[in-house]
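Okay, structure first, notes after.
Missing here: one protein chain of the complex. Every other protein chain is in place.
Then we have chain A:
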Amino acid sequence: MSQHTHGHSTTDEVSQGHGSLKSYLLGFIFSIVLTIIPLVIVMNDMLNKTQTVVTLMLMAVMQLLVQLFFFMHIREGEKPRWNVMTLIVGLLIVFTVVGGSIWIMSFNSTVQ
């Protein structure tokens, strides 16, 4: 991290720390559980197709949140919160890319 060239780079970045052992363990357990649930559902054919897809998506979103909060420390860092702002713009673009493509490409079903 010492690649920054400024003489006045702050040294207290280190002392701020990134979470505790407890929060890392908690995050680890959450992410494992969120991985096992979909695996079990799919392996044992427990739900019908729609229910499976919905559950999987739900688990994926929760997994994303766990990663963001426990490992990527989205709550920490100095203000202004550039990382949060970038994340929001990123989400906007991702929704545009996916939603826009579905909308534009849906002409296939009407043409045939």
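The rule is simple: a contact is a pair of C-beta atoms (placed from the backbone, for glycine too) under 8 Å apart; a residue touches a chain by one contact, two chains touch by 3 or more; residues count from 1.
What we mean here is this: contacts and distances are computed from a predicted model.
> Per UniProt, what's the omitted chain called: "Beta sliding clamp", "Branched-chain amino acid ABC transporter permease", "Cytochrome aa3-600 menaquinol oxidase subunit 1" or "Dihydrolipoyl dehydrogenase"?
"Cytochrome aa3-600 menaquinol oxidase subunit 1"
> In the full complex, which of A:T35, A:Q51 or A:T96 touches the chain missing from this view?
Checking the options A:T35, A:Q51 or A:T96, the one contacting the hidden chain is A:T96.
> Kindly note down the residues of chain A that lie in touch with the hidden chain.
Considering the whole complex, chain A reaches the absent chain at 2-9, 82, 86, 89-90, 92-93, 96-97, 100-101, 103-108, 110-111.
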